[in-house]
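With one protein chain held back, the other chains of the complex are shown just where they sit.
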Amino acid sequence: MAFPDTFRPTHLKLTVESPTFWRVTFDNPPVNVIGPQLMSDLKTLLTELESNDTVNVVVFDSADPDFYLAHYDLAADPAAAAALPSATGYAAWADVTVRISKLAAVTISAIRGIARGAGSEFVLATDIRFASLEKAVLGQMEVGFAAVAGGGAGGRLPALVGRGRAFEILLGGNDYDGALAEKYGYVNRAVPDADFEAFVNAYATRVSGWDHRALGEIKSFINKYTRLPDAEFPLHSDAFWSAAGRPEFRTTAERLFDKGLQERGPLEYHLGDDIADIAAIAQD
Amino acid sequence: MAFPDTFRPTHLKLTVESPTFWRVTFDNPPVNVIGPQLMSDLKTLLTELESNDTVNVVVFDSADPDFYLAHYDLAADPAAAAALPSATGYAAWADVTVRISKLAAVTISAIRGIARGAGSEFVLATDIRFASLEKAVLGQMEVGFAAVAGGGAGGRLPALVGRGRAFEILLGGNDYDGALAEKYGYVNRAVPDADFEAFVNAYATRVSGWDHRALGEIKSFINKYTRLPDAEFPLHSDAFWSAAGRPEFRTTAERLFDKGLQERGPLEYHLGDDIADIAAIAQD
Partner (left out) sequence: MAFPDTFRPTHLKLTVESPTFWRVTFDNPPVNVIGPQLMSDLKTLLTELESNDTVNVVVFDSADPDFYLAHYDLAADPAAAAALPSATGYAAWADVTVRISKLAAVTISAIRGIARGAGSEFVLATDIRFASLEKAVLGQMEVGFAAVAGGGAGGRLPALVGRGRAFEILLGGNDYDGALAEKYGYVNRAVPDADFEAFVNAYATRVSGWDHRALGEIKSFINKYTRLPDAEFPLHSDAFWSAAGRPEFRTTAERLFDKGLQERGPLEYHLGDDIADIAAIAQD
């Protein structure tokens, strides 16, 4: 028995739409945070895809219409992530995001619901981002934790939105809805929610029918001109983890947990706005 | 007698709007494919422009309101293109597109009608792309032939539309209308068709009045920061011609010719959509 039959993920579901079209559905209630188990599932999937020469396209969507991927799991023991195997030798989240960006298969984020922090970084690491016009929300609120985004948002946003808008997104930490994200190039396109699934499926089905080698060659050229060297990404990760060890980060996280972080409630819906009132900053 | 009086093109027309403003009108019925004779005309024009220090601006438009440049001529004998002189030493189409991007004169594509495949690559190689809002259609459907775009689309699109949208355009092979092409930056601007000619002429006339040296200096700076090294482009060309020698490419082309490829009929109008149903892919 071989992959995908041997794959037993716990925080996502793999659907084989066809031999050349796989669908990955994030399913980690209550708000789809990115913790050690979800990263473990993704790493197993990546290992398979890295040696798979049949799958043309992988669509990543969410079982939760309100939360695509809320953010990194701040309640998890960092040792659990550190204990996961790392093909690149980088920290767990950097390993996942760097490897996704290098697959031969075409990766598409189908964003319905909130994708903040590491959730936004996940979609930035995929090749293509389609968003529900009404339901998608993207943002990088790490600055509210007195931190750099650790999964490479600062390395990937400029190639999508340009220098000025990358500054705005990362320095402000605000939420971006589907329309604004499309205007900026943060997502490829925002599609009315009623048409969203059909649109994504039509694009993915089309790509699933193309020649695997041709897709890989096209990707290689674009990656050659637009992907940063792998070695940049551990710098972002290290900067994040340094910040995570400082009092401002820990105090902000504690205050947020007191108000409902990682629960399915108002704070997670409004985290992009609310973090500015809650954040602790250095008093020097 | 000197150029342009000595110029006897067969597949395009050169109009001297003024000493500093030339207009090139593609005219190769029935659908303006890019074959050896059109490339020969373009090469002669390029050779002149490379040593001309008077012409400030060249507008490229089409005699056919429905077809700007349909695509590369797949019926032509490859030996005819290979026999053309090549200033760069690259294959014929790579020679044309690389040289256009390095002219001192400002080059403007005035896109009314369909520009797919090599037709899209032509406009990507010019400095500026203005499109008719209602009548322009752009696309790179080479992936449907199990091929990389050979004229450098993968090297030029990212600098216009960013990494994510370059992936989408080249991996999907879909058509992009004027409005979407403008939104993505695939064209500079989509102008309502009723205003299109006046708009293009006003911009070109304005540029035709500027100082030739200043235009060249401005172009040099932007090229320094945004143009890939010449040596990248034969890599794309070689990848295309390798694909063109494989069974999937030839079978797809044969099927398309059976359905009306390079004729003025439904297939050429709808090639961006229809190729997905017709394409042959590797059976391995």
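To keep things simple, chains are lettered A and B as they appear, and every chain counts its residues starting from 1.
We take it that a contact is a pair of C-beta atoms (placed from the backbone, for glycine too) under 8 Å apart; a residue touches a chain by one contact, two chains touch by 3 or more.
Source: prediction; values computed, not measured.
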{"item": "Chain not shown: contacting residue from A:G154, A:G178, A:G209 or A:P234", "value": "A:G154"}
{"item": "Candidates B:Y72, B:Y176, B:Y203 or B:F240 - the one touching the absent chain", "value": "B:Y203"}
{"item": "Contacting the left-out chain in the complete assembly, out of A:G162, A:G216 or A:G260", "value": "A:G162"}
{"item": "In chain A, positions touching the absent partner", "value": "142-149, 154-155, 157-158, 161-168, 170-174, 183, 228, 235-236, 239, 243, 248, 276, 279, 281-282"}
{"item": "Interface with the unshown chain - residue positions in chain B", "value": "106, 127-129, 156, 159-162, 182, 185, 187-189, 203, 206-207, 209-215, 217-219, 221-222, 225-227"}
